[in-house]
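As you look at this complex, bear in mind that one protein chain is not there, while each of the others sits in place.
A and B are the chain letters, set down in written order, and residue numbers restart from 1 in every chain.
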Amino acid sequence: MSDPSETRDGNAAPNASGAKPCVNCGCAGKGTGSRVNGDARRGFMFRFGAALLGVGGAIAAVPILGTLLAPARRQASAWVSLGSADAFPAGQTRFATFLNPIRQPTDGDAAKTACWVRCISPGKFQVFAVNCAHLGCPVRWFAQSRLFMCPCHGGAYYEDGSRAAGPPPRGLFEYPWKIDGGNLLIEAGHLPGLEQST
Amino acid sequence: MNQTSPSRLIGAAVDWVEARTGAIAFIAPLLTHHVPRNAKWWYVFGSATLMFFTIQIVTGVCLATLYAPSAAEAWESLRYIDEQVPFGWMLRALHGWSSNAMVVMMAIHMLQVFLHASYKFPRELNWVTGVFLLFTVLALAFTGQVMRWDQDAYWGLGIGASIADRIPVFGNQVRGLLLGGPIIGGETLSRFFALHVFVLPGAAIGLVGLHLALIMKNGISEMPKPGETVEPATYRERYEKRMEKDGVPFYPDAAQRDMVFCGACLVLLVVLAAVYGPFGPGGQPDPTLIDTNPRPDYPFLWIFGAVSLLPPASETAVMLVAPLVGVLVLVAVPFLSNAGERAPSRRPGMVLIASLAVMAIAALTWEGKTSPWSPVMDGWSALPTPGHFIDGRTPLQVQGANVFQFAQCRNCHSLDGLGGERGPALDAIATRMTPDQLMRQIQQGDGNMPAFGRNLDSAQMTALVSFLTTLRPDFEAPAMIPGAQLPLPVRSMPGEVTTPVAAGTR
Partner (left out) sequence: MSVLRVGFIVCAVVMCGASVLSTAACDRLPGRPAVEAVAAEGTAEWTTQVFNTSCRGCHAQGKEGSAVPLMDSEYWRAATDAQVVRAVLEGQGVLMPAFGPAAGGPFTPSQANALASGMRALWGGGLKPSTAISGTVQAGSADRGKSVFETACASCHGSAGSGGSAGSVTDPMYLRLISDQGLWTAVVAGRAALGSPAWNMPMPNRPSGLASAEVADVVAYLSSLRPRSASELKP
């Protein structure tokens, strides 16, 4: 602060006229030349400090915003096995579970995921998410009436997943599937939902 | 030594602190400021809200010392608090009941302020900070429900995620930010924990401080009197004169009522907590256990109800726009009218709006609590057909009753008041629908009933309809085709014992 070499006369213009009251002490502009130079120096120091804060803050903001906003990024889904395709008898709809391929060490049970597998005929499947297309509650399959029913708001779906009744705006969400080495694989990851932006 | 009596020592200590902090100089005017004499018991609800908030902070900090905010362990840690920690369950019960009580007190406080138009000049910002506090507290309640990390919490988050998903263009991104990842998991709980114990309480404390500072600045509003209007130009002067003339000091004149009311509230809270215990945790948060019936906590039941009663076509728009409109309207209240009459008797429209809002929320909460639109998921396998609907029926009709259970009709339709309420009760369906109409309804369904045409074969369908045609009270005629003098020749129904007779001849 006291290093005179930092003073730059050229920057002292605003108060140099001496007509205005001094900001710091209200001494009616009767300050000496060094007072004027001091004001200029302090103004510069403030701006310099602000610039330093700005640079530092911008750098620090990268990890802050980065971690906060990272979850908005879409992650790639992955193929995951539901076990042997033969375990799903033709004409029936069965409950199956898998561990979500996108999971964190702290997820606990929450990484477990359920789905409904409908085997239309040998080698031909439909795999539905348990999440109701209305508000995501878990739908249950009733083999007798061949309906999926949702416990939350009474949505109902036919066995092919199409909407049968109630508030859902569409049919059940389906996972892409394939048979590999006799196993039924589905492509899973994100919590199923209305994915308009993908 | 000769002068050290205890009171002198204390006095000296107080003086010492006062000289260095100015605390008494700061607090004394707060306690002794003049408030309207006629305020009486109307003004105790804000204080009660503040008391419950204080309890939330104290019990919340204690809970944070016991709770494990990890998706793998949170649920277990709650069961540990409930079952092992001395007084742990009582701590959770106090926190849970106080949360509900705080929301209720806040709503009453807000309603009183709205009815008395205390938000008018110069207290517009008192109202605005109050609105922000309301939403902060509701956010605390929702994030608090997530802390339970049981099945209700998991699927409640799923509902939140599904609503976020409906946002145009950025739905998935917003959902990701809400959940802290692509699924409901460990980062979701950590995120909501940070909100529940750091961000939201911090915001609430700041807003409470601001709210109180504004009350000190603007004074407590006087009771409204018809004809005594608010004129922004002269209001402050008149208010100050009136307080000088017949105001009373906050302490002890008004504070005594706050004390008594808060004390009574606290005793009631302790009794509620001791008798009814903590909320949850419900079932283990394993999303593959789908035998669950997710319900939100009390403050959100009305939203849960509204969401299921909306017509599906308008749903997305209402879900996304209504909250914004709600916030805007609430914030705008004092700016739409900040002067003029304050008495409810001179503002019948406002009284009507408040009454409608209260009734709507109460009705929707009731609907959300009873949720008649939800199927009774085990109705078909748990609720037997009442005996008087079996007795005297033919073997085919009894098989029809079997089909009625088998096809899960009972999940949505009740008999003798037991069963789902999604569809109409069928105790007297035969007086309303002819066999042909029943057949058509079952085969084709309609907006709220699935079509069973593909799922029931002719024998099942025939038996079911034949059973349903027996569902009428004795001596009440079966449904006939309107205007028909004589029964039209209906398709002969095998197993039908009684022949149709014209309405009214029985």
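Heads up, the rule we're going with is that a residue touches a chain if its C-beta (ideal position, glycine included) is under 8 Å from a C-beta of that chain, and two chains touch if they have at least 3 such contacts.
Quantities reported herein were computed from a predicted structural model and do not represent experimental measurements.
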May I ask which residue of B:Gly206, B:Pro312, B:Pro344 or B:Pro386 touches the chain that does not appear here? B:Pro386
Residue touching the undisplayed chain, where the options are B:Arg123, B:Arg175 or B:Arg410: B:Arg410
Write down which of A:Gln75, A:Thr97, A:Gln126 or A:Gln144 is the residue touching the left-out chain. A:Gln144
List every residue of chain A that touches the chain not included in the displayed model. 92-95, 143-144
Those residues of chain B which, in the complete complex, touch the missing chain: 82-83, 86-87, 89-90, 93, 270, 273-278, 378-388, 390-391, 393-399, 401-406, 410, 457-460, 462-463, 491-492, 494-495, 497
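The definition used in the following text is that only the chains that are shown with their structure count from here on.
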Which bits of chain A are touching chain B when the two form their complex? 68-69, 71-75, 95, 97, 100, 102-114, 130-131, 134-140, 142, 144-147, 149-154, 156, 158, 164-169, 189-191, 193-198
Residues of chain B defined as touching chain A within the complex: 70-73, 154-155, 158-159, 161-163, 165-166, 168-177, 179-190, 284-288, 290-294, 304, 307-308, 310, 312, 315-316, 371, 373-375, 377, 380, 406-409, 411-412, 422, 445, 447-452, 454-455
